[in-house]
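Every protein chain of the complex appears in place save one, which is left out.
Now for chain A:
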């Protein structure tokens, strides 16, 4: 089981342009990460809040709808968040320009 988790994360991490991958639990505490501790903690806290806000935005506009994916594009890279009831998967990619 643990091996399956590790392999999946490794597959994602080795994709083209991926800078970092992390898994965060429902309280915003990181569980798995490929980046250093302080960066991970920063990303986890901030993106957890943002994901909750995005989810409530979607639900407020249409209660039948729900958030499936969140992408933030910045000058330097793109942050992708796959949300779930218990976990968040955060991937940071430097896309080809």
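In this section, contacts are C-beta pairs under 8 Å (C-beta built on N, C-alpha and C of every residue); 3 or more make two chains touch, one makes a residue touch a chain; residues count from 1.
Heads up, the rule we're going with is that contacts and distances are computed from a predicted model.
Student: Write down which listed name, "3-dehydrosphinganine reductase", "Actin-related protein 2/3 complex subunit 4", "AP-4 complex subunit epsilon" or "Cytoplasmic dynein 2 intermediate chain 2", is the UniProt protein name of the chain that is not shown.
Tutor: "Cytoplasmic dynein 2 intermediate chain 2"
Student: Spell out the interface residues on chain A facing the chain that's missing from view.
Tutor: 1-2, 4-5, 8-9, 11-12, 15-18, 23, 25, 29-33, 37, 40-41, 45, 68-69, 71, 73, 75-76, 78, 80, 82, 84, 86-87, 89, 91, 93, 95-97
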